[in-house]
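Every protein chain except one is present and positioned as in the full complex.
Moving on to chain A:
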Amino acid sequence: MTSTTPMRLSHTRIRAIVRKELRDYRRNRFVTSSMGVMPLLFVVLPIIDIFKLGSGASGPKLDNVIGLALLYLLLIPALVPAVVAAYSVVGEREQGTLEPVLTTPVRREEFLLGKALAAFLPTLAIAYLMFGIFLAVVGLFAHQEVVTDVFKTSRILPQVLFTPLLAGWSIWAGIAISSRVSDVRVAQQLGTLVSLPPLAVTSLMGFGVIRPTVGLGLVLGAALLVIDIGAWRVVSMLFDRERMISGIKA
């Protein structure tokens, strides 16, 4: 860590890791089911809530239900990648594939970034897809007052922005845990747990405990952005080659 020459990150290596991960996910039934079923749940529940509203709802009641529905949708980027990210390092350790990878010229920064991107890309696609489905269903079938309330920039923009930010948080927290624990299941439980705190803040705003002002939203967003970017370096430093290997006993 004393080296002063700027590190050259290899796009080839990062791309190789992302491709490998995505291939591996697609063939892992546990991953496909948790990435497929959970999001559906979090889009169906809010839609049901909104349709239960009936036509007369208005004012604070309407506001609350819609706020809650959008919050459900934010559970998707927070929770969906948590399981995969928590598996990422300790899982490879457990199946014995980490050692051969670490004998190649790959840097830990590349390895971890590749892992993070591989969790981030499908999460983003799924979360936006579910949000799209939600908007489409609401736009087509909900009452006019609901439609007007949902299709406001102040509703949609935060949703679009917080989706990647929350995903980033969950992914780095999950990878950090995955680099330090030596048991897949512990990693996944902890990973799910730590994906929630930023969501708690968001939900306090959703329920009106904290007044959701533009300023506050920006501060929270900026904080998450800084964390997401800084986390890469921090997690890379936590990733200790020797510990990764020493844990493995043949």
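Note that in this section a residue touches a chain if its C-beta (ideal position, glycine included) is under 8 Å from a C-beta of that chain, and two chains touch if they have at least 3 such contacts; residues count from 1.
Going forward, contacts and distances are computed from a predicted model.
Undergrad: Leaving aside the chains you can see, what is the UniProt protein name of the one that's missing? Options: "NADH-quinone oxidoreductase subunit F", "ABC transporter ATP-binding protein", "Urease accessory protein UreG" or "Pentachlorophenol 4-monooxygenase".
TA: From the choices "NADH-quinone oxidoreductase subunit F", "ABC transporter ATP-binding protein", "Urease accessory protein UreG" or "Pentachlorophenol 4-monooxygenase", the unshown chain carries the UniProt name "ABC transporter ATP-binding protein".
Undergrad: For the chain not shown, which residue from A:L102, A:L135 or A:V201 touches it across the whole complex?
TA: Hidden-chain contact among the options goes to A:L102.
Undergrad: Could you pull out which residues of chain A are in touch with the chain that's been left out?
TA: 2-3, 10, 12-13, 15-17, 19-20, 23-24, 27-28, 95-107, 241-242, 245-246, 250
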